[in-house]
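Only one protein chain is missing; all other protein chains are in place.
Now for chain A:
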Amino acid sequence: MYTVDYSKPQDARAAQVEDADRLAAFDARVAADDFIEPKDWMPEAYRKTLIRQISQHAHSEVVGMLPEGNWLTRAPSLRRKAILLAKIQDEGGHGLYLYSAAETLGVTREELIEALHSGRAKYSTIFNYPTLTWADIGAIGWLVDGAAIMNQVALQRTSYGPYARAMVRICKEESFHQRQGYEALMVLANGTHAQRRMAQDALNRWWWPSLMMFGPPDDNSPNSAQSIRWRIKRETNDELRQRFIDATVPQAEALGLSIPDPALKWNEATQHYDCGQIDWEEFYAVVRGEGATAKDRIQARIDAWEKNAWVREAALAHAAKRSTKQAA
(Lines give C-alpha, C1' and ligand atoms only; values in the text may rest on other atoms or scores of the structure.)
Protein backbone atom coordinates (compact mmCIF):
# COMPACT_ATOMS: atom_id res chain seq x y z
CA MET A 1 0.00 0.00 0.00
CA TYR A 2 1.37 3.30 1.04
CA THR A 3 -0.73 5.70 -0.83
CA VAL A 4 -2.22 8.95 0.00
CA ASP A 5 -4.73 10.60 -2.16
CA TYR A 6 -2.88 13.26 -4.07
CA SER A 7 -4.41 14.17 -7.37
CA LYS A 8 -7.30 16.55 -7.63
CA PRO A 9 -10.77 15.12 -8.20
CA GLN A 10 -11.47 16.94 -11.45
CA ASP A 11 -15.04 15.82 -11.61
CA ALA A 12 -15.84 15.10 -7.96
CA ARG A 13 -18.48 17.77 -7.86
CA ALA A 14 -19.88 17.26 -11.32
CA ALA A 15 -22.27 14.51 -10.50
CA GLN A 16 -25.01 16.23 -8.62
CA VAL A 17 -27.66 15.53 -11.24
CA GLU A 18 -28.35 12.16 -9.74
CA ASP A 19 -31.46 10.83 -8.29
CA ALA A 20 -31.96 12.59 -4.97
CA ASP A 21 -33.71 9.62 -3.37
CA ARG A 22 -30.93 7.25 -4.22
CA LEU A 23 -28.41 9.71 -2.94
CA ALA A 24 -30.26 10.06 0.34
CA ALA A 25 -30.46 6.28 0.71
CA PHE A 26 -26.75 6.00 -0.06
CA ASP A 27 -25.85 8.67 2.48
CA ALA A 28 -27.95 6.92 5.09
CA ARG A 29 -26.25 3.59 4.47
CA VAL A 30 -22.81 5.13 4.70
CA ALA A 31 -23.78 6.98 7.87
CA ALA A 32 -24.97 3.67 9.35
CA ASP A 33 -21.55 2.12 8.59
CA ASP A 34 -22.95 -0.25 5.99
CA PHE A 35 -20.48 -1.52 3.44
CA ILE A 36 -21.18 -0.45 -0.13
CA GLU A 37 -20.81 -3.37 -2.55
CA PRO A 38 -20.01 -3.41 -6.31
CA LYS A 39 -23.61 -3.87 -7.50
CA ASP A 40 -25.00 -1.18 -5.21
CA TRP A 41 -25.88 2.22 -6.53
CA MET A 42 -23.26 4.84 -5.70
CA PRO A 43 -22.73 8.47 -6.64
CA GLU A 44 -20.53 8.82 -9.67
CA ALA A 45 -18.09 11.01 -7.78
CA TYR A 46 -17.80 8.34 -5.06
CA ARG A 47 -17.01 5.75 -7.71
CA LYS A 48 -14.40 7.97 -9.33
CA THR A 49 -12.78 8.93 -6.05
CA LEU A 50 -12.47 5.28 -5.13
CA ILE A 51 -11.09 4.28 -8.51
CA ARG A 52 -8.49 6.98 -8.12
CA GLN A 53 -7.58 6.09 -4.57
CA ILE A 54 -7.56 2.30 -4.92
CA SER A 55 -5.67 2.33 -8.19
CA GLN A 56 -3.08 4.71 -6.82
CA HIS A 57 -2.78 2.42 -3.88
CA ALA A 58 -2.25 -0.51 -6.26
CA HIS A 59 0.30 1.44 -8.30
CA SER A 60 2.15 2.26 -5.08
CA GLU A 61 2.51 -1.43 -4.30
CA VAL A 62 3.93 -2.12 -7.73
CA VAL A 63 6.25 0.88 -7.97
CA GLY A 64 7.21 0.17 -4.36
CA MET A 65 8.76 -3.11 -5.47
CA LEU A 66 11.54 -1.13 -7.18
CA PRO A 67 13.34 0.69 -4.33
CA GLU A 68 13.50 -2.50 -2.27
CA GLY A 69 14.21 -4.66 -5.30
CA ASN A 70 17.23 -2.43 -5.78
CA TRP A 71 18.90 -4.24 -2.85
CA LEU A 72 17.80 -7.80 -3.53
CA THR A 73 20.97 -8.76 -5.34
CA ARG A 74 23.10 -7.09 -2.66
CA ALA A 75 21.35 -8.25 0.51
CA PRO A 76 24.10 -9.06 3.04
CA SER A 77 22.92 -12.49 4.17
CA LEU A 78 20.88 -15.27 2.64
CA ARG A 79 18.27 -14.93 5.36
CA ARG A 80 17.84 -11.21 4.71
CA LYS A 81 17.72 -11.85 1.01
CA ALA A 82 14.95 -14.42 1.44
CA ILE A 83 12.96 -12.09 3.72
CA LEU A 84 13.28 -9.26 1.23
CA LEU A 85 12.29 -11.45 -1.70
CA ALA A 86 9.23 -12.71 0.18
CA LYS A 87 8.31 -9.16 1.09
CA ILE A 88 8.53 -7.84 -2.45
CA GLN A 89 6.50 -10.81 -3.62
CA ASP A 90 3.81 -9.88 -1.10
CA GLU A 91 3.78 -6.35 -2.45
CA GLY A 92 3.13 -7.64 -5.94
CA GLY A 93 0.30 -9.70 -4.47
CA HIS A 94 -1.10 -6.64 -2.71
CA GLY A 95 -1.02 -4.86 -6.04
CA LEU A 96 -3.10 -7.69 -7.50
CA TYR A 97 -5.70 -7.54 -4.70
CA LEU A 98 -6.01 -3.81 -5.13
CA TYR A 99 -6.29 -3.90 -8.92
CA SER A 100 -9.05 -6.48 -8.46
CA ALA A 101 -10.80 -4.23 -5.94
CA ALA A 102 -10.54 -1.31 -8.37
CA GLU A 103 -11.91 -3.46 -11.19
CA THR A 104 -15.11 -4.04 -9.20
CA LEU A 105 -15.78 -0.35 -9.86
CA GLY A 106 -15.89 -0.85 -13.61
CA VAL A 107 -12.38 -0.14 -14.87
CA THR A 108 -9.84 -2.55 -16.29
CA ARG A 109 -6.36 -3.15 -14.96
CA GLU A 110 -4.97 -2.23 -18.39
CA GLU A 111 -6.66 1.17 -18.27
CA LEU A 112 -5.25 1.79 -14.82
CA ILE A 113 -1.74 0.79 -15.85
CA GLU A 114 -2.00 3.02 -18.88
CA ALA A 115 -2.94 5.91 -16.59
CA LEU A 116 0.11 5.21 -14.42
CA HIS A 117 2.51 5.06 -17.34
CA SER A 118 1.15 8.21 -18.94
CA GLY A 119 1.51 10.10 -15.66
CA ARG A 120 -2.24 10.65 -15.15
CA ALA A 121 -2.34 8.39 -12.11
CA LYS A 122 -0.02 8.85 -9.20
CA TYR A 123 1.62 6.62 -6.64
CA SER A 124 2.96 7.29 -3.19
CA THR A 125 5.63 9.98 -2.98
CA ILE A 126 7.79 7.78 -0.79
CA PHE A 127 8.94 5.61 -3.67
CA ASN A 128 10.59 8.54 -5.37
CA TYR A 129 13.40 8.45 -2.84
CA PRO A 130 16.48 6.32 -3.53
CA THR A 131 17.67 3.34 -1.47
CA LEU A 132 21.34 4.13 -0.90
CA THR A 133 22.47 1.60 1.70
CA TRP A 134 21.34 -1.73 3.07
CA ALA A 135 20.02 0.08 6.15
CA ASP A 136 17.45 1.79 3.93
CA ILE A 137 15.75 -1.57 3.49
CA GLY A 138 15.29 -1.88 7.24
CA ALA A 139 14.15 1.73 7.47
CA ILE A 140 11.57 1.19 4.74
CA GLY A 141 10.23 -1.87 6.50
CA TRP A 142 10.01 -0.06 9.80
CA LEU A 143 8.94 3.47 8.82
CA VAL A 144 7.35 3.20 5.41
CA ASP A 145 5.45 0.01 6.16
CA GLY A 146 4.68 1.42 9.59
CA ALA A 147 3.11 4.52 8.06
CA ALA A 148 1.33 2.34 5.53
CA ILE A 149 -0.15 0.20 8.28
CA MET A 150 -1.34 3.27 10.17
CA ASN A 151 -3.21 4.30 7.03
CA GLN A 152 -4.46 0.85 6.18
CA VAL A 153 -5.74 -0.08 9.60
CA ALA A 154 -7.92 2.99 9.33
CA LEU A 155 -9.01 1.88 5.86
CA GLN A 156 -10.19 -1.51 7.11
CA ARG A 157 -13.37 0.37 8.00
CA THR A 158 -13.58 2.28 4.74
CA SER A 159 -17.11 2.34 3.34
CA TYR A 160 -16.44 0.39 0.14
CA GLY A 161 -16.54 -3.32 0.99
CA PRO A 162 -14.00 -4.70 -1.53
CA TYR A 163 -11.46 -2.05 -0.51
CA ALA A 164 -11.99 -2.68 3.21
CA ARG A 165 -11.58 -6.42 2.74
CA ALA A 166 -8.39 -5.96 0.70
CA MET A 167 -7.04 -3.84 3.57
CA VAL A 168 -7.75 -6.54 6.14
CA ARG A 169 -5.78 -9.09 4.14
CA ILE A 170 -2.96 -6.72 3.33
CA CYS A 171 -2.54 -5.50 6.92
CA LYS A 172 -1.91 -9.01 8.19
CA GLU A 173 1.03 -9.51 5.84
CA GLU A 174 2.27 -5.98 6.16
CA SER A 175 2.60 -6.05 9.95
CA PHE A 176 4.81 -9.09 9.68
CA HIS A 177 7.16 -7.35 7.26
CA GLN A 178 7.22 -4.25 9.37
CA ARG A 179 8.49 -6.23 12.34
CA GLN A 180 11.12 -7.84 10.17
CA GLY A 181 12.25 -4.42 8.94
CA TYR A 182 12.53 -3.16 12.49
CA GLU A 183 14.47 -6.24 13.49
CA ALA A 184 16.90 -5.74 10.58
CA LEU A 185 17.52 -2.22 11.78
CA MET A 186 17.91 -3.40 15.37
CA VAL A 187 20.75 -5.69 14.29
CA LEU A 188 22.46 -2.71 12.67
CA ALA A 189 21.83 -0.44 15.64
CA ASN A 190 23.51 -3.01 17.88
CA GLY A 191 26.23 -3.82 15.38
CA THR A 192 29.56 -2.27 14.44
CA HIS A 193 30.22 1.44 14.45
CA ALA A 194 29.83 1.54 10.68
CA GLN A 195 26.52 -0.30 10.85
CA ARG A 196 25.16 2.04 13.51
CA ARG A 197 26.13 5.01 11.40
CA MET A 198 24.41 3.41 8.42
CA ALA A 199 21.21 2.93 10.46
CA GLN A 200 21.20 6.53 11.71
CA ASP A 201 21.81 7.85 8.22
CA ALA A 202 18.87 5.82 6.91
CA LEU A 203 16.60 7.19 9.65
CA ASN A 204 17.79 10.71 8.83
CA ARG A 205 16.83 10.31 5.19
CA TRP A 206 13.55 8.39 5.59
CA TRP A 207 11.94 10.09 8.59
CA TRP A 208 10.47 13.16 6.91
CA PRO A 209 9.44 11.40 3.69
CA SER A 210 7.61 8.84 5.86
CA LEU A 211 5.66 11.61 7.60
CA MET A 212 4.76 12.98 4.18
CA MET A 213 3.10 9.67 3.30
CA PHE A 214 0.05 10.79 5.26
CA GLY A 215 -0.57 13.51 2.73
CA PRO A 216 -0.97 17.27 2.96
CA PRO A 217 -1.96 18.96 6.23
CA ASP A 218 -5.68 19.00 7.00
CA ASP A 219 -6.01 22.68 6.23
CA ASN A 220 -4.75 22.03 2.71
CA SER A 221 -6.35 18.71 1.86
CA PRO A 222 -9.22 19.50 -0.50
CA ASN A 223 -10.45 15.90 -0.90
CA SER A 224 -10.55 15.09 2.77
CA ALA A 225 -13.90 16.55 3.74
CA GLN A 226 -15.87 14.70 1.07
CA SER A 227 -13.89 11.48 1.63
CA ILE A 228 -14.64 11.63 5.33
CA ARG A 229 -18.34 12.30 4.73
CA TRP A 230 -18.44 9.25 2.48
CA ARG A 231 -16.42 7.34 5.05
CA ILE A 232 -13.84 6.43 2.44
CA LYS A 233 -11.41 8.01 4.85
CA ARG A 234 -12.09 7.56 8.51
CA GLU A 235 -9.46 9.83 9.97
CA THR A 236 -7.69 12.94 8.79
CA ASN A 237 -4.14 13.07 7.49
CA ASP A 238 -2.89 14.95 10.52
CA GLU A 239 -4.59 12.59 12.98
CA LEU A 240 -2.97 9.56 11.40
CA ARG A 241 0.38 11.31 11.13
CA GLN A 242 0.31 12.21 14.83
CA ARG A 243 -0.54 8.66 15.78
CA PHE A 244 2.38 7.40 13.69
CA ILE A 245 4.79 9.81 15.35
CA ASP A 246 3.59 8.86 18.83
CA ALA A 247 4.05 5.17 18.07
CA THR A 248 7.39 5.50 16.30
CA VAL A 249 9.42 7.79 18.55
CA PRO A 250 9.72 5.20 21.35
CA GLN A 251 10.74 2.62 18.76
CA ALA A 252 13.59 4.88 17.64
CA GLU A 253 14.60 5.34 21.27
CA ALA A 254 14.67 1.57 21.73
CA LEU A 255 17.11 1.41 18.84
CA GLY A 256 19.26 4.13 20.36
CA LEU A 257 18.80 6.22 17.23
CA SER A 258 17.80 9.84 17.14
CA ILE A 259 14.93 11.28 15.12
CA PRO A 260 16.22 14.07 12.87
CA ASP A 261 13.89 16.69 14.32
CA PRO A 262 15.30 19.10 16.91
CA ALA A 263 11.79 20.33 17.71
CA LEU A 264 10.51 16.89 18.64
CA LYS A 265 9.36 16.92 22.25
CA TRP A 266 6.84 15.08 24.41
CA ASN A 267 3.95 17.30 25.36
CA GLU A 268 2.59 16.32 28.76
CA ALA A 269 -0.53 18.42 28.32
CA THR A 270 -1.65 16.91 25.00
CA GLN A 271 -0.11 13.48 25.64
CA HIS A 272 1.40 13.68 22.15
CA TYR A 273 4.77 14.49 20.65
CA ASP A 274 5.12 17.99 19.29
CA CYS A 275 7.30 18.11 16.24
CA GLY A 276 8.90 20.35 13.69
CA GLN A 277 7.56 21.63 10.45
CA ILE A 278 7.36 19.31 7.44
CA ASP A 279 8.97 20.73 4.32
CA TRP A 280 5.78 21.01 2.30
CA GLU A 281 7.60 22.57 -0.59
CA GLU A 282 9.55 19.36 -1.00
CA PHE A 283 6.36 17.34 -0.63
CA TYR A 284 4.56 19.18 -3.41
CA ALA A 285 7.65 18.98 -5.61
CA VAL A 286 7.70 15.20 -5.19
CA VAL A 287 3.95 15.03 -5.86
CA ARG A 288 4.60 16.95 -9.09
CA GLY A 289 7.05 14.22 -10.10
CA GLU A 290 10.25 16.05 -9.20
CA GLY A 291 11.47 13.48 -6.67
CA ALA A 292 15.04 12.18 -6.96
CA THR A 293 14.12 8.87 -8.57
CA ALA A 294 10.71 9.69 -10.07
CA LYS A 295 11.81 9.44 -13.67
CA ASP A 296 13.73 6.22 -13.05
CA ARG A 297 10.84 4.55 -11.29
CA ILE A 298 8.25 5.26 -13.92
CA GLN A 299 10.68 4.51 -16.74
CA ALA A 300 11.43 1.11 -15.18
CA ARG A 301 7.71 0.32 -15.13
CA ILE A 302 7.20 1.54 -18.70
CA ASP A 303 10.18 -0.51 -19.88
CA ALA A 304 8.94 -3.65 -18.12
CA TRP A 305 5.58 -3.17 -19.82
CA GLU A 306 6.69 -2.16 -23.29
CA LYS A 307 9.80 -4.29 -23.75
CA ASN A 308 7.83 -7.35 -22.70
CA ALA A 309 4.71 -6.59 -24.76
CA TRP A 310 5.69 -9.44 -27.09
CA VAL A 311 5.36 -11.89 -24.17
CA ARG A 312 1.79 -10.84 -23.41
CA GLU A 313 0.97 -10.91 -27.13
CA ALA A 314 2.36 -14.44 -27.36
CA ALA A 315 0.25 -15.57 -24.41
CA LEU A 316 -2.89 -14.09 -26.00
CA ALA A 317 -2.12 -15.59 -29.40
CA HIS A 318 -1.51 -18.97 -27.84
CA ALA A 319 -4.70 -18.84 -25.80
CA ALA A 320 -6.66 -17.93 -28.92
CA LYS A 321 -5.15 -20.85 -30.87
CA ARG A 322 -5.96 -23.15 -28.02
CA SER A 323 -9.61 -22.15 -27.77
CA THR A 324 -9.99 -22.43 -31.56
CA LYS A 325 -8.57 -25.95 -31.35
CA GLN A 326 -10.90 -26.84 -28.51
CA ALA A 327 -13.90 -25.45 -30.36
CA ALA A 328 -13.05 -27.50 -33.48
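Remarks
In this section, a residue touches a chain if its C-beta (ideal position, glycine included) is under 8 Å from a C-beta of that chain, and two chains touch if they have at least 3 such contacts; residues count from 1.
Here is the rule we use: contacts and distances are computed from a predicted model.
The chain that is not shown carries the UniProt protein name "Ring-1,2-phenylacetyl-CoA epoxidase subunit PaaC", picked from "Cytochrome D ubiquinol oxidase subunit I", "Na(+)/H(+) antiporter subunit B", "Ring-1,2-phenylacetyl-CoA epoxidase subunit PaaC" or "Sulfide/dihydroorotate dehydrogenase-like FAD/NAD-binding protein". The missing chain, though absent from the display, is touched by one residue of A:Arg22, A:Arg169 or A:His318; that residue is A:His318. Residue A:Gly191 is the one among A:Pro38, A:Gly119 or A:Gly191 that touches the chain not shown. Within the whole complex, the absent chain has one touching residue among A:Gly93, A:Pro260, A:Gly276 or A:Gly289, and that is A:Gly93. For chain A, the residues touching the absent chain in the complete assembly are 62, 65-66, 69, 72-82, 85-86, 88-89, 92-93, 95-96, 99, 134, 184, 187-188, 191-192, 194-195, 300, 303-305, 307-315, 317-318, 321.
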